[in-house]
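Below you'll find the structure I mean.
With one protein chain withheld, the remaining protein chains of the complex are depicted in position.
Coming up: subunit A.
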Amino acid sequence: MTDIHRQLSGPQHDPAGDAGHDGHPPRVGFFTDTSVCIGCKACEVACKEWNAIPEDGMSLTGMSYDNSEGLGASTWRHVAFIEQDAPAAKSPEPEGRTELRWLMSSDVCKHCTHAACLDVCPTGSLFRTEFGTVVVQEDICNGCGYCVPACPYGVIEQRKDDGRVFKCTMCYDRLGAGQEPACAKACPTESIQFGPLDELRERAALRVDELHRAGVEDARLYGHDPEDGVGGDGAFFLLLDEPEVYGLPPDPVVTTRDLPAMWKHAGLAALSLVAGSVLSFAAAAFTSRRSAG
């Protein structure tokens, strides 16, 4: 594998160092354990307040208790609510009642190891911080919107009124002051855990084992694996069902993994365009000579 491939995909244990931060602090992240989320939305509120995010409308969506619908320019933490018929009730319910299972999960920017948003940003506005997180510098963002369809998780979004993009900064200002992000601070059940990513990964592995032993076979980690399509997420999850149930992509891949191949094809296509034109002029010369001769 060449260097360029390694930069664009695959395991990368030091994204901050790779971005040129020497002597940087350890990479930090979020481990969101959805098995203890109670859907209180304290994280959504704390995030909005701390980051002074504008109000972005109140609507009753009919999507259970979810009225913020998804992550966006003005929603950097989003609690998803899923109502399901419980898959396998341990004991049969009386009178044919089915048990309701309620899944709740607080979603956030994944702060990808290989962040497509950052890769495709033409201005350098999106950058890798010394903490290994991904942040937008609003004074440089020029509103091109390229990062929006590049993100494999549908996180980053433009604000309609000014065209610039906004997303979770993992409370960059608080990290700089040695504090944890507002959402993690506000979470009453420790569903949102903040800390050095290595520690979080260890803790998460133990937690899944614990749940499996307790008979919660559906428990699984999502975004924890440095071998996955984005090189692992800085914000990863413990889920109780398939990722797509929560609106998450089951196997996201950073689009720039294929960029070297794309440039190669564009180069070949450009050459074939020239060749086609040469051919056209040659064909015209040939036929006119033939009709003249």
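Methods note: a contact is a pair of C-beta atoms (placed from the backbone, for glycine too) under 8 Å apart; a residue touches a chain by one contact, two chains touch by 3 or more; residues count from 1.
Quick note on the criterion: contacts and distances are computed from a predicted model.
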> Going by UniProt, what is the name of the one chain that was not included in the view, given "Thiamine pyrophosphate enzyme TPP-binding domain-containing protein", "Spermidine/putrescine transport system permease protein", "Acetyl-CoA acetyltransferase" or "Polysulfide reductase NrfD"?
Replying inline: "Polysulfide reductase NrfD"
> With respect to the chain omitted from the figure, which of A:28, A:47 or A:116 is a touching residue?
Replying inline: A:116
>> Please identify which residue in A:18, A:56, A:69 or A:225 touches the non-displayed chain.
In response: A:69
> At which residues does subunit A meet the chain that is not included here?
Replying inline: 8, 61, 63, 66, 69-70, 72, 80, 82, 116, 119-125, 140-146, 148-158, 162-163, 242, 244-252, 255-256, 258-259, 261-263, 265-274, 276-281, 283-285, 287-288
